[in-house]
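Read through the structure below, which is laid out as structure tokens, and then see the notes.
Of the protein chains in this complex, one is absent; all others appear in place.
This part shows subunit A:
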């Protein structure tokens, strides 16, 4: 009996409490930086595409919503096309975890509704952003032992020069 009255009173007191609801379109909810929202493709600090078209994201994707094709120019691999079907995407972030070059990233943005389903298929130009995303200093080709114009083998960061195999001969 007392418990019931106490419940009533405590519920009544909730009149003075702040409402938990965030009135969405007017008030945006605070999203944490690592919120898994819209997927983007980032660029390295030099403004080049980070994606090396390794296909790991497409393999990791549990719903097969990523499709891409490799192309190559001056030793750099890049995606010829990169397509994400957001009508399938479940925003699990597996692609981001699989990515070896921090290229594919999920950002705190979820407002991507469309009236037409085909509009949910994002092409590379829709996905690419001009910045570096969550990792401002990382550049794959600066640390990888791949030869590209302006950087020969052995010139990457923390990379020893290649061994001259002729000097190793007995």
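Definition applied: a contact is a pair of C-beta atoms (placed from the backbone, for glycine too) under 8 Å apart; a residue touches a chain by one contact, two chains touch by 3 or more; residues count from 1.
Assume contacts and distances are computed from a predicted model.
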{"item": "Undisplayed chain, where the name is taken from the UniProt record, one of \"NADH-quinone oxidoreductase subunit H\", \"Formate dehydrogenase subunit delta\", \"DNA polymerase Y family protein\" or \"Phosphate transport system permease protein PstA\"", "value": "\"NADH-quinone oxidoreductase subunit H\""}
{"item": "From A:23, A:47, A:150 or A:170, residue that would touch the chain that is not displayed", "value": "A:23"}
{"item": "Missing-partner contacts on subunit A, residue numbers", "value": "4, 7-8, 10-12, 14-15, 17-21, 23"}
